[in-house]
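One structure is given below, encoded as structure tokens.
Complex shown without one protein chain; remaining protein chains in place.
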Amino acid sequence: MVATESPRVPRPTAATPAAAGSAPARVRLDAKTLSAFFGAAEVVRGVSLPFRDREVTAIIGPSGCGKSTLLRCLNRMHETVPTARVTGSILLDDQEIYARGVNPIEVRRHIGMVFQRPTPFPTMSIRDNVAAGLKILGRKGPSKSETDGIVEDALRRTALWDEVSTRLRDSAVALSGGQQQRLCIARALATRPAVLLLDEPTASLDPISTQKVEELVYELRRDMTVVIVTHNMQQAARVSDRTAFMLSGELVEFAPTNTLFTTPSDSRTEAYITGRFG
Amino acid sequence: MATMAPAKPSGRGPRPSGVQRAAAERTRTTLGRRRVVNVVMIAVTLVAAVVATLPLVFILWHLVQAGASSINLAFFTQIPKPPGEAGGGMANAIVGTLVLIGAASAFGLPIGIGAGLYLAENRGTMLANTVRFLSDVLNGLPSIVMGIFAWQFLVKPMGKFTALAGGIALGAMMIPLVTRTTEEMISIVPVSLREAALALGYSRWRTSLVVILRTALPGIVTGALVAVSRIAGETAPLLFTVLGNQFWSLSLREPIAALPLQIFNFAISPYDAQHSLAWAGALVLIGIVLIISLAARFATRSRFGHGGD
Partner (left out) sequence: MSEAARPLVTTRQDDTGIAARIEGSAIGDSVYRWMTTAFALCVPVILILIAIGVGEAAWPAFKTFGLGFLTSSDWDPPHNVFGAAPAIYGTIVSSIVALVIATPLALGVAIFLSEFAPPWLRQPVAFLVDLLAAIPSVVYGLWGIFVLQPFLRDRVMPFLAGLPVVGKSALFEGPAYGPSMLGAGLILAIMVLPFISAVSREVLMAVPRSQREAALALGATKWEMIADAVVPYARSGIIGGIILGLGRALGETMAVTMLIGNVHQISASLFAPGYTMASLIANEFAEATGDLHLSALMAVGAVLFVLTLIVNGIARWLVWRVSREARS
């Protein structure tokens, strides 16, 4: 089946998507002069970037520009690598996630992440994979029947329900790559995070699966904050409301997507999006 | 089987190579002669391969021939008769070996898996490298030394021979094997799986135990079974620890019979009846080792197929 010419994902309008003419949506996640290091190497340099509620923010840039590292700072995954270090601040709902005494595990329960390669847990069934984030709540978590409801809800949102409802007990690795990635998104959604981070989520998928994931991402902005890192400019143009362009660890430009792609204000941005490098 | 294999071989660097010198030499001999040498050497290595497999064939054949006739129900249900009398069996020794395997596993598996987890998750640290090296050293020690160790620290203080001491000696022998396979199996699990769990809000210990260890479990089970099959046939450590027992015993605090030990005692005894039992016991012992190896192979068949694009 050949992909249709016009993408089924509607392009964002020039006005901010919250509601035409109203004030921009409030800032949910706010990075302020964030710098990230691997040992002595500064990979993200003093980036300040607000991520708004009910919006998809895309981060684009050539390989090595630090966009993935920046993303991993947002849910405190960067520090899981030895010699990694972060300075600056990130506020989630006005609370500093790097404050002393804050448990990164707790942060990660409010900020979900989907990786480039699908990573279902191979020893768990489809249902248990989706519920994996809930099981750790133990006694404070939902009951079994509540969990079933949450699982179904998450699978419906990722358009997987119809495909897997009859085989929830099957192994998750029996699914195709595109289905596995949607499963990972469902798994992240099941804990109802405030923010969802996506690190090149369609990089290893075929075009059809890519399209489905893009549609999903566009839908998700209805009730959460979404940040997507992508090396595919067309994808950024398709799904995001605002786009940030990074180069060598610095934030070069940040603007509503349409503006950035049609009338970029920085020459480096223009050079990148017209394909002169990257 | 635990062997060491170097990652890659090396020769000395490119001196005027053996090949080139030999090539120069070759121009002085006739091609015909070289061809003959070539064929002869192929035959020689083939003969070597045949000769190398002959002992196995002989041993198995003799085992079956001499032992099969003594394998009957009595063998599996009765304890040995007094020397000189015909009949009897090795039931207590078989059970004793199972008890020892259980005790050894209870001691060796947790330590081996725990150490393997540590090595896999702390690669490159000095402690990890030291422990890995020392584990190899432990692996190469003669089993009789392990027996002496258990004798010194368990038998002497307790004042008697016990199944527990034998279990500890055998368990200590299991540790290096289990550690190595655990470390390998855990390292094979992709980093992305660990990250996915962490990103979901799993704590480190939960990630390691619930996600990583579970994923690596089939391979670890195989390693454990291989380790068990190795210690099941060990005799030397038992000489110093369990003494052997002519009667039924399941207690860890008493001497216990064990199959390899019983085979040894019967083999060196002057009575033909006991020689026959020894052969039968050897056949059963090999059977047990074989069954455990097969179980190990069975455990690594993945339960789930692998789908994906």
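The chains carry the letters A and B, assigned in the order they are written, with residues numbered from 1 in each.
By our rule, contacts are C-beta pairs under 8 Å (C-beta built on N, C-alpha and C of every residue); 3 or more make two chains touch, one makes a residue touch a chain.
All values reported here derive from a predicted model rather than from experimental measurement.
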Considering the whole complex, which of B:L100, B:L177 or B:A236 touches the chain not shown? B:A236
Specify the residue from the set B:G18, B:G87 or B:P190 that touches the hidden chain. B:G18
Taking the full complex into account, what residues of chain B touch the chain not shown? 1, 3-11, 17-20, 22-23, 26, 34-35, 37-38, 41-42, 44-49, 51-53, 55-56, 58-59, 62-63, 66, 110-111, 113-115, 117-119, 121, 127-128, 130-131, 133-138, 140-146, 148-149, 152-153, 172, 175-176, 179, 201, 203-206, 208-209, 229, 232-236, 239-240, 260, 263-264, 267-268, 275, 278-279, 282, 285-286, 289, 293
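What we mean here is this: only the chains that are shown with their structure count from here on.
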Report the inter-centroid distance (CA atoms only) between chain A and chain B in whole Å. 49
List of chain A residues in touch with chain B within their complex: 75, 77, 80, 105-106, 108-109, 112-113, 115, 117, 119, 121-123, 132-133, 136, 171, 173-178, 180, 184, 187-188, 191, 205-206
In the complex, chain B residues that touch chain A: 190, 192-193, 195-203, 206, 211, 214-215, 217, 303-309
